[in-house]
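One structure is given here, and the rest of the page talks about it.
Complex shown without one protein chain; remaining protein chains in place.
For clarity, chains are labelled A and B in written order, and residue numbers in each chain start from 1.
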Amino acid sequence: MIQDVTLSAKPRGVHLVHHELLAGVDLPFEANGVLHALLLHTSAGLCLTENASPEVRLDLDTWFKDAVPDGWPAFRHTLEGPDDMPAHVVSILAGVSVMLPVRRGRVTLGTWQGVTLVEPRDHASARTVRLTFLRADG
Amino acid sequence: MIQDVTLSAKPRGVHLVHHELLAGVDLPFEANGVLHALLLHTSAGLCLTENASPEVRLDLDTWFKDAVPDGWPAFRHTLEGPDDMPAHVVSILAGVSVMLPVRRGRVTLGTWQGVTLVEPRDHASARTVRLTFLRADG
Partner (left out) sequence: MIQDVTLSAKPRGVHLVHHELLAGVDLPFEANGVLHALLLHTSAGLCLTENASPEVRLDLDTWFKDAVPDGWPAFRHTLEGPDDMPAHVVSILAGVSVMLPVRRGRVTLGTWQGVTLVEPRDHASARTVRLTFLRADG
């Protein structure tokens, strides 16, 4: 199974995209393995975090904004706006790649885990994720 | 090879769990590939770091506590205590997923690398890790 999925444009913040990402994905029947998802961008992140409380996502966004402030005077790459260079830093901190264990044809994470988009741009476009299913041995 | 491994509850800090994680794991005889390990939690991290000096692990813990302070006033998700929201941030920064190259049936990392649990909760429970072995091509 190989597939590209487009996530709709989101406002700045941290967004649970688990269902949007996986809804149309057809994993092989009863297969075990790992589904790899790579965000094809350098100004946003894709990671696993809490899937329940929206407050957690708000707080994550708050922490990222504080740790990598918009318009930080030491940044030189400012042509695309004060939120551009912070987005590149946050992309690295959050990561762009998740590996999702698959058991009997279904993604199986921890109870509280969900695939999450970290969107640090003020005016982001849609984001593309490249999926590859890797079958487990035996 | 697919398997869940439970790591015993640890005090807050950074812990080398390489042997605890891999001791009971039976990789296919002489196989090459990658062993994927996913921590099934959103309030701790699993990553690779120095396997020798306990000072490095103490210093990592010190840096995380300074970068994401307990009870940071801007956090709203405080119901589960002052160490809860920091743990969600640290989980993202450290990551929850490691990919371990396997050669001829054995995990082979760099000389100084070991699988490490970052435990940012004051009173953590046991932690579960989901393992999947992916065989290399050819």
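Just so it is clear, a contact is a pair of C-beta atoms (placed from the backbone, for glycine too) under 8 Å apart; a residue touches a chain by one contact, two chains touch by 3 or more.
Since the structure is predicted, the reported quantities are computational estimates derived from the model, not experimental observations.
Interface residues of chain A with the unshown chain, by the touch rule above, are 1-2, 28, 31, 33, 36, 38-42, 67-68, 72, 74-77, 85, 88-89, 91-93, 95-97, 99, 128, 130, 132-135. Within the entire complex, the positions of chain B that touch the omitted partner chain are 32-34, 47-51, 53, 55-56, 58-60, 62-63, 66-67, 93-95, 98-101, 103, 108-113, 134-138.
As a convention for this text, only the chains that are shown with their structure count from here on.
Centres computed as Cα averages put chain A at a distance of 20 Å from chain B.
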